[in-house]
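Remarks on the structure that follows.
For this view, one protein chain was removed and the others were kept in their places.
Per-chain residue numbering starts at 1, and chain names A, B and C are given in the order in which the chains are listed.
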Amino acid sequence: MSTEATIPTGTIEEVEGVTPDALREQMLKGLPSKTLRKRAKQIVPNDPETPPEIGANSRTIPGIITQRGCTYAGCRGVVIGPIHDILHITHGPVGCGYYSWMTRRNLARVPEGQTNYMQYCMTTDMQEDHIVFGGEKRLAEAIREAYRLFKPKAISVYATCPVGLIGDDIHSVCRQAKEELGINVFGFSCEGYKGVSQSAGHHIANNGVFKHMIGLDDTPNDAKYKINILGEYNIGGDAWAIDELLKKCGITILATLSGGVSYDEIINCHQADLNVVMCHRSINYMAEMMETKFGIPWFKVNFIGADSTAKSLRKIAKYFDDKELMDRVEEVIAAELAVLRPIQAEIKAKHQGKKAAIFVGGSRAHHYQDLFGDIGIETVSAGYEFAHRDDYEGRDVLPNIKIDADSRNIEELDVEPDETRFRPRISPEAKQKLIDAGFAFSDYLGMMREMKKRALVIDDISHHELEHLIKTWKPDIIGSGIKDKFIIEKMGVPCKQLHSYDYGGPYASFAGAINFYKEIDRMLSTKVWSYVVPPWVKDRKAAAPEAPAEEQKAA
Amino acid sequence: MSTEATIPTGTIEEVEGVTPDALREQMLKGLPSKTLRKRAKQIVPNDPETPPEIGANSRTIPGIITQRGCTYAGCRGVVIGPIHDILHITHGPVGCGYYSWMTRRNLARVPEGQTNYMQYCMTTDMQEDHIVFGGEKRLAEAIREAYRLFKPKAISVYATCPVGLIGDDIHSVCRQAKEELGINVFGFSCEGYKGVSQSAGHHIANNGVFKHMIGLDDTPNDAKYKINILGEYNIGGDAWAIDELLKKCGITILATLSGGVSYDEIINCHQADLNVVMCHRSINYMAEMMETKFGIPWFKVNFIGADSTAKSLRKIAKYFDDKELMDRVEEVIAAELAVLRPIQAEIKAKHQGKKAAIFVGGSRAHHYQDLFGDIGIETVSAGYEFAHRDDYEGRDVLPNIKIDADSRNIEELDVEPDETRFRPRISPEAKQKLIDAGFAFSDYLGMMREMKKRALVIDDISHHELEHLIKTWKPDIIGSGIKDKFIIEKMGVPCKQLHSYDYGGPYASFAGAINFYKEIDRMLSTKVWSYVVPPWVKDRKAAAPEAPAEEQKAA
Amino acid sequence: MIEEFSLAEEPQSRDLSHCTAATRNACKLCTPLGACLVFRGIQGAIPFLHGSQGCSTYIRRYLISHFREPMDIAASNFNEDSAVFGGAKNLHAGLKNVSRQYKPAMIGVATTCLSETIGEDMAALLLDCRRAIPDLPPVVHVSTASYRGSHIDGFHDAVTALIDQLVLPPDPHGGVNLLPGMLSTADLRHLRELVEAFGLPVTMLPDYSDTLDGPTWMDYEALPEGGTSVEAIRRMSGARATLEFGDTLRFTRRTAATNLAERFGVVRENLGTPIGLRATEAMIQALERISGRPCPTAITAERGRLLDSMVDAHKVVFGKRAVVYGEADLVIGLTSFLCEIGVEPVLCASGGKSEHFPTALRVAVPELPSTCVVRDNMDFVDIDAVGKELKPDILIGNSKGYGMARALDIPLVRAGFPIHDRLGGQRVLHVGYRGAQQFYDQIVNTFLARKQEKSTVGYSYL
Partner (left out) sequence: MIEEFSLAEEPQSRDLSHCTAATRNACKLCTPLGACLVFRGIQGAIPFLHGSQGCSTYIRRYLISHFREPMDIAASNFNEDSAVFGGAKNLHAGLKNVSRQYKPAMIGVATTCLSETIGEDMAALLLDCRRAIPDLPPVVHVSTASYRGSHIDGFHDAVTALIDQLVLPPDPHGGVNLLPGMLSTADLRHLRELVEAFGLPVTMLPDYSDTLDGPTWMDYEALPEGGTSVEAIRRMSGARATLEFGDTLRFTRRTAATNLAERFGVVRENLGTPIGLRATEAMIQALERISGRPCPTAITAERGRLLDSMVDAHKVVFGKRAVVYGEADLVIGLTSFLCEIGVEPVLCASGGKSEHFPTALRVAVPELPSTCVVRDNMDFVDIDAVGKELKPDILIGNSKGYGMARALDIPLVRAGFPIHDRLGGQRVLHVGYRGAQQFYDQIVNTFLARKQEKSTVGYSYL
């Protein structure tokens, strides 16, 4: 293991007078035994030195309401959807297409005169007769129509639940269309019932991008420091913010997978010297496959938070081992921090010591701890929605993860070094030198190594658990998604959406961090929560204290 | 008398089964005897051949609600207000200034970089100590402030009721300011209690414009057919519409008094070859004085209505007695009518035979009859708000009008031909030739000569009379002003505001006529009136007919 | 703040209006969404999807973006095994967990395309569950394969299922049943108020006016308060009459109201959704008839003020051209109102397949010009392509028309579902005189504001 992690010192003994173990027990109390056994593995007090095993990426229990999405959502919604010049066709009944129509805020700037296909939600809108007699003809016709209307460079097809069940062969339809139309057409078997969450969709999408796009265009690119950003989806313009920052440093991004990115950039991005990974969960497959096939090394970065951003920039500069670049990076960091630090300090002074909890995504629950930490807010509890054990415990745990049925049925591509195009981007010696200096290649240390001891790590948190967390530990702010935002706020706690950013952002890079500080300052400064109970109710309560709320409910 | 009038044929025998005389009796019934005597003179069935005497321009009866305004309104609001580069200062308590702040829709285009003073309502906002100790110092200071802020070419000061009572000498303040500041500064003693209506204010304003502006700039103008439009206030852009039309004909307007006009245009407008008068009431003084002093002839025109517009254009062309101009005018008329006639015909077909009533202003109640007539709508009753007998009966009645106290106290300027600048614009022979051919110079034939026999002419109509008119004669549409608009519409009759045009317009010239036809078509086509009584009330009424409304009220 | 994807206008040459296989930017959502919405309107109920978790997540996401309220939907969380071997085990576990965790008064089970495609025998499965789970509350099941119909069908089918599966033999009472259709929370509150103003107790089904538009909690609530009680639904057989809103329902559909009429003889009063004068008038007259009471003065006064404002401002709206889109019955109501105020609808579009839509619209709004295009099964690309040829002055419908409004530089007045780009989308009042007043004011003021803003010189009075 690399020594890169800065293991936090200190232990969360108790919050609001309640120890993490006591809170965990509250949460687990009264569950049916089978559920209890399962959840007990998913609620874990942390140990940053030796991360405990967590029961991540296990099936959601029927009837327990989850924030998780499906395989289709992970594939079409998250990974491929942001590519604005691929025309996306959802093969299925109307819902899936509609629901994935611009509901994630991955932004794109489209060159003048081009059409932004993200505005379009094309679906075969299957009807009963397609279910009964098969939908392949309908799909083929839809592809033809799409081509006739838009003449796109590429068309991508997504299978929804019924498609798999009735046995439509979308891949053969795509192959035929590709031949017929002379453009790239490919399909994804990302039926919603596959896998335990959207995570399965990420994997399927990675496979498809790798098979159908990566490496198609070998045009050389002679920029000096060429990298790809993997696992950055340009929510609220994050990718643009990172892009701008790297540009200042003289680093060129060939492609951001997948945010604000075009088809042409993707098919040429194997020309890069380095892949840096933001969201490990959704894209690690791609990083690995590109390294194997083309010899592009990868490592993990984090541009969320001022210190993390500085650290990530320095790591990239170190990788290229170029004095000029390293100096430039230091200049940029110094200039950015000169603006940021006073704002950070002012806001930190107001909120130092407040507590956050973050339950979201497959990397944001980790990344945003740094950003909250910048302004003195400690994350006392966190968990992912769809991550795997390695995202919690670090990639060194990978060999120990049992392959279950849900993972097994997702194709693992058999990737070999490309005969002509494999080229190590860094000499083995240089690489080893970096590793010896503690540089972590192809690694992710996981969230747990950066959280305090006894902080409560909760995978796929349920409403029930959230309720206990809020009532007992009283976090000052929670980072989550739209589906629990309103529950959290109904309970009087401000909730920052870390999927859609509440239609704000960007929060990446230094400029984004300043945005975020101000946003959190606003949320923690509003008086609205203090108004919730009307004064006459307060008066009455003061006059005659009521029975606790729960008893009332029971009555 | 000129033979210019086209005396209408036919008689209004009865409307909705009620004769004009019977309706008149209804209106007069039950009035106290003194009031009855007065009103009886103001409600007159028409005779176009020999217009009957009407009791116009007589004092409004206390307690009878009138639509009339005051002298200040006529002077500052109507005549001088539209001059956009004079800075207007109302000397008085706050109300009068506020109420005259952009409440008339006289439009102005202001050259780039200049300030439109019509946006500003400056007032001395007199306080109690100014009433007690006099407001002259306050006024002087306000003028200085205004100059400091805006550096206008001219400042105009208006006296309101208390100013006259406390004896502030605004004219001497203005004279001193003129000297001190080196710009034109002049005042108007237009206190609201003077005269019987705003009409007094028009006269005072005309005197002031003549004394303080007309003739100040003798720069020659070598345009070919130079005229002024008098009595056109550019409500809703009417003046611009006329301007555009005359431009097409090759006729140049030096100044429009007062609409969309600048100070510089006014001080040079005595260079014109002709004055044509739209609103006789408000501006005849000016036409007369300019003729006396400079030798500019004037005659009456009307650009409201397609036929009236054509007639007016021809009259102007005839005056200039120039073949080229006459041909050009005919071409323009032909081209405009080619567009207008089909629209007119279509709308006329829908509304032919409907009835209008018009109670407004001092000329519009006359002019708009032509426009309604264009689409087959007959005006069965009309009257002015503030006109004099000559506006009803024609100027030939002028010698017979008794000068009463209210008229006497308004200054009559003693105007003489200007020694150096008097110049007849047309030879006496040419003029006589035109007159012999029926051309009416310096004349206005009045509204009555153009209304049908027995049409009911009502001066300064009261609510009570309006109620009877609506209930008995059931006009399809009424032209009026904002103060009775809502009463009329509460009673279920559409009302077209002919002061503000309901924020529409222009209605002058051919293009304006088309606007108006469409507007009236819209008003008569809306279904809204049919919804007024809820169906369940209709049902109940059908089931058990109620007592007439009046009896109900009495009960 | 960084901005989103550009809304580049379509190149003119592209003919976007002749697609048959692909739906582009649908103007409809899927059937289970409608059913979930209905189940959320039952007191203490929890909606439950028999299918994969993704459907629940997507539907919740969408309903939340409109209502800005918690919206829990449980699911049986199919995985690949269940897709192959059937979801019995998952259904059982799911119902058990939901019962235990939420102690719901009812569970509303809607099937997804997944369970529908594999042909789950829901009646049998639910019977098994009832036997096996002792404390299982009433479970109502509705079949909502999204390859059959759209969200509005899911909505109506869920209402019918509730009545079909819950109502007990009649025990006559003086109340009325109200089946409002898919309306806003403000609509539901106002309808209740209107019916009660005639002294009539009312069972409104569904009623999500509180559950999806509730206050911030003073204390924790596992299930939001409010909704139609199961008990009240059981007693709907004893009502005086059923008021059912929806012109399209009048035609052939077997509706919840016909169910009550056929099984229990409850009088069915099918009315248009009370949007605008005419349809509100019809409702008021029905209420007068049923209650035997005259229309209360307060309502007549609201009507009077509405009419008065219509007199004041008809010049602003008269002759303007409108495109209206959304659920068929909503479009009919809005179209009727637009005709009343002198706005000319030029395109009335519904996204769902609704064979009765054109007929119902023409019957409800006989004065609609024959030139007006009335079409079901349209997507937004169709609406855009057809609509822009008709040179509209205004769009009226849900937030999904924003792109078109922007491209045409005309205003969008938001109505229907979903409205996610304004605050209070769930509280838009469409019905009654008060709703008409709000729409009227909004339409007029939208035109006035544009006139004022676009004027190069600025109007001070309007």
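Just so it is clear, a residue touches a chain if its C-beta (ideal position, glycine included) is under 8 Å from a C-beta of that chain, and two chains touch if they have at least 3 such contacts.
None of these values were measured; they are calculated from a predicted model.
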For the chain not depicted, the shown chains it touches: A, B, C
Hidden partner chain, touching residue among B:T11, B:Q26 or B:T60: B:T60
Omitted-chain contact residue, chosen from B:A205, B:A241 or B:I347: B:A241
Residue among B:I7, B:L149, B:A338 or B:L398 that touches the chain left out of view: B:L149
Given B:Y99, B:F441 or B:W536, the one touching the chain that is not displayed: B:Y99
Chain not shown, touching residues in subunit C: 3-7, 65, 68-69, 210, 213-216, 300-301, 303-305, 307-309, 311-313, 316, 399, 402-403, 406, 420-424, 427, 440-441, 444-445, 448-449, 452-453, 455-462
Residues from subunit B at the interface with the omitted partner, ascending: 32, 35, 59-73, 84, 89, 92-103, 105, 107-110, 112-116, 118-128, 130-131, 138-139, 141-142, 144-146, 149-150, 160-162, 164-166, 191-198, 236-237, 240-241, 405-406, 409, 463-464, 467, 471, 482-487, 489-492, 504-506, 532-533, 537, 549-550, 552-553
Touch residues of subunit A, complete complex, unshown partner: 102-103, 105, 107, 109, 486, 489-490, 500, 502-504, 519, 522-523, 525-529, 531-532, 534-537, 539-540
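Operating definition for what follows: only the chains that are shown with their structure count from here on.
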Subunit A-subunit C separation of Cα centroids, rounded to whole Å: 34
Centre-of-Cα separation between subunit C and subunit B, whole angstrom: 55
Whole-Å gap separating subunit A and subunit B, where each centre is the average of the chain's CA atoms: 72
